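Omission of a single protein chain aside, the complex is shown with its protein chains in their original locations.
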Amino acid sequence: MPPNTPTHDPGENALVATGMSKSFFGNTVLDGLDLTLRAGEVHGLVGENGAGKSTLMKMLAGVHTPDRGTIVVGGEEVSFSHPVQAQRAGVSTVFQEFNLLLERTIAENIWLGREPRRFGRFGPVDTARMRRDTEELLTGLGVSGLTAGTLVRSLSVAEQQIVEIAKAVSFDARVIQMDEPTAALADHEVELLYSIIRRLTDRGVAILYVSHRLKEIFDLCSTITILKDGQHVATRPATELSEAELVRLMVGRPLTTYFPDKPVDVAVGDVRLALSGVGNGYVDDITLDVRAGEIVGIAGLQGSGRTELLETVFGVHPVARGSIALDGSPLQVTSPRQGVRARLAFITEDRKAKGLALNQSILDNALGVVRSVFPRRTGTARREMPGVLSNLDVAAHSLSQEVQFLSGGNQQKVVLARWLSIDPLVVLMDEPTRGIDVGAKHRVYELMRELTRQGVAVLMVSSELPEVIGMSDRILVMRDGTLAGELPAGASEEAVLGMATGAASEEAA
Amino acid sequence: MSASTSSPAASTAGRTLPLTEGSRLQRVVRGALTPGGAVFILVAVLFVAVVWVNPSFGEPPQLIRFIGRTAPIAIAAMGQYYVIVSGEFDLSMGAVIATQVVVAGNYIGDDESRVLPAIALMLLIGVVVGLVNGLGTTILRVPSFIVTLGTMLALGGLVKYLTGGAATGNPVDTFREIGRGGVQDVPVLDVLPYSVIILVAVAVASVWLMRAPFGRTLIATGDNPDAAGLAGAKVWWVKTRAFILSALSATVAGILLVGYAGVHPSVGAGYEFQAITAVVLGGVVLGGGRGWVLSAAAGAFALELLFSFLNFLEIESTWRNTVQGVIIILAVAASARAWSLGRRPTSRSTPAAPAPSPTTARPGTETGEN
Partner (left out) sequence: MSATTDRTPDPASTPDAASSVENRESVRRRRAARPRGARQLDSTALIYLVLVGVIVVSAVLTAMEGRNFFSQGNIWAVLTAMSVLGLIAVGQTLVILVGSLDLSVPYVVSLSTVIAAGGMKGLDSNLSAALVNTLVVCAVVGFVMGVLVSVFDVHGFIASLGVGLIVSGYLATNYQGSHGDASPALELLGRSGIAAVIPTSFIILLVAALLVTLMLRYTRLGHHVYAIGGNRDVARLSGVRTALPVIAVHVLCSLLAGLAGLLLLSRTGVGLPTIGSQGRYDLLSIAAVVLGGTLLSGGKGSVVGTLGGVAIFAVLDNVMGVMQVNPFLKDFVRGLVIVLAVAVYARRSVVRRPPRFAGTRPSLPTPGSITGSTTKEETA
């Protein structure tokens, strides 16, 4: 089919999803969402981290099966149990992490699994036709200067994205989903993406555009759907919304008295951890300090560099520019081991992947850090550990139970015990209460307060706005690898999210 | 995860957790159901089978001699265990044994005063080989089976070059006695071979080592190298020490083997595969993170008992390799799953490891929790 003729009537419904719901292990992640995508239209999907955007995308992409809900594409009801089925039904997705084979050419990537053959079913692969079809696709998108025979590995990120889009188009997609497409693009590359999107909509393709860059949402989208906590908040034409209004719709929960009160007896002491102009490949010009007995929260959206900041402090990434000081003296850590020796603790984002050895027992995991860095203290730590664990309310059958059989909350408590055993001066926490039940969350918050009472400095990254606002003495907001600003304790969610997205917000603290 | 903790577990919140669950008997039974424990049962079963076919095997003097003969491979298996539990492989054991055997023959010769220096030299060689294997795997980032295959080739070539491919020199009898001899006039047993004493010593040392911080860190590294690194372990040094221990075990095995086999460059050939088979039979998971060191030794005994059994059934010993191949394949295919079946806690608490939803998210489509 010639690539430039319109493929679908504008205005008709390309995709109608009704009642989409999904739960993981009893956690409802998405609840009864309705979404209508019209041909030739760019539909924006916004919401903070954890709102359910990615789950919805994955269901439409055939990666997850919905617990409830129907999907109708082009008038026909469909269900997907494998991503290939979604593609064949005309729903293609461009994920943030590209699904490309780096060592293969553009053409080979696009036609993977569908390589055209000469002479019918058993003939050889028609590489000439692959090349021609690829070039047609690329020019159809308005891109020149990319040849079908280029290895994907040698392309820039923007070019790789173009390959992903071309692949989506090659399935004759009615709907193309894009997840944070400009996260890794430079200005002029974003322009190119805009023009590609315009071409696609001219041809009647419906685009679901997921992004936290509100400027782009307003540049491109004619309709915007807002999600919050797995629920549908609103679907409005873009013309009826402003950035501030959008942010307000994204947040705004009833306040909870969920967080332990700040203890009155904590004296915030001297500056314990000080970063000055710190930068490397991941973050730039970070200047902040954390005092003893203080909890500093770091908010920001996905991809803003928060985890990389903690990793830099801990020694996972080297500091290329600027300096770090601990209790006044310069801190030079070039490895986690040095970080531990300096009495820094790092509670990682993903406890199963990087925080625990799942096949080992509770006791072995809890003693893991001490054994690795301070082996002589193992005896003492071993004696004290049962007390520490019971203080944390770890619920298990015995200390020799393998941690993989514990609930998320209990696993996180084991992680905490592991790090408490080195008597840290600074505790770096990345999403400390992700994926754990309410009771365990409360215990973690209480622990954080106890730590401040002991004079520990806490630097906490969190995507949960209530948590950041409720627990932090001060809130720093990161955006695109640098600090966007600072807000005092008790700031509104809109103020935090507004600073994180860069939306002009008339609301101050 | 809000609804996932079961009530029996939840009721323990706040009280100090016991070290282990259940009575001693319950623990033994649970342990026996794991692959690491089942191998001991296998040893018992095979022992019975061998005695049934050849009753004199069960007589103490015969039995203790059998244990003495099995000591080298059991020690090698324990050495291989360290490497495998850390997630690697050591295919150079056979070449190390050959090297040590040749050193023993050539360096000691008839000179008794050289025995101790020779042993020191051999241990040094073991350390060097272990260092090369370890650094090649961790610093050069070459897969361990390639590094150790390369070491095997290089050492093998070097040894053959130095000996011209033929058996040379027999070390003095005192040295050979280590492997061959024993404590005489022991009641019931007649002779208690030195190799058995050495085996017991090595086993005790291994158990102690695995309980020490090094051993626990070793297993944690094999289970999750990323988490271990973030916890401050020097992963490269942990793994390198495992390779050194492996090479030293091969050295000790070599010293014992000189007693039986004499000095020939082909002594110890294929030992690494026997050791791996023993370790795998002992329920240690290839890829690291699970398994007990004594199970590896038990696996060696199970293997030797199996060979004895087949021997008595007059199956040629040339089938050994085939038997090993079959065991390796079956054990690997079955082992990883079997561990999770045996260790599940007795109550109905939901495992934290997610059961895959009908369509598990595939890597490459992760967009985070948006």
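Order of writing sets the chain letters: A and B. Residues in each chain are counted from 1.
We adopt the following convention: contacts are C-beta pairs under 8 Å (C-beta built on N, C-alpha and C of every residue); 3 or more make two chains touch, one makes a residue touch a chain.
Please read these numbers as outputs of a predicted model, since none were measured by experiment.
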Out of A:156, A:380 or A:454, only one touches the absent chain, namely A:156
Using the touch definition up top, pick the residue from A:70, A:147, A:380 or A:454 that touches the left-out chain. A:147
Can you say which of B:147, B:192 or B:231 touches the chain missing from this structure? B:147
Have a look at A:230, A:481 or A:498 and name the one touching the chain we're not showing. A:481
When the complex is taken as a whole, what residues of subunit A touch the one chain not shown? 4, 49-50, 82-84, 96-97, 99-105, 108, 112-115, 117, 124-125, 127, 139, 142-147, 149-151, 153-159, 182-192, 195-196, 199, 279-285, 302-308, 320, 431, 463, 479-482, 502
Could you pull out which residues of subunit B are in touch with the chain that's been left out? 136, 140-143, 145-147, 149-161, 165, 273, 286, 316, 318-326, 328-329, 332-333, 362-370
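The criterion applied here is as follows: only the chains that are shown with their structure count from here on.
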Under the definition above, what is the set of subunit B residues touching subunit A in their complex? 1-5, 9-22, 212-214, 216-217, 219-220, 223-224, 226-234, 289-290, 339, 343-347, 349-354, 357-359, 361-370
Give the list of subunit A residues in touch with subunit B in this complex. 24-27, 29, 47, 49-55, 57-58, 61-65, 81-83, 93, 95-99, 179-180, 210, 302, 314, 316, 336-337, 339-341, 346, 348, 352-360, 362-365, 367-369, 371-373, 375, 378, 386-387, 389-390, 393-411, 418, 435-438, 463
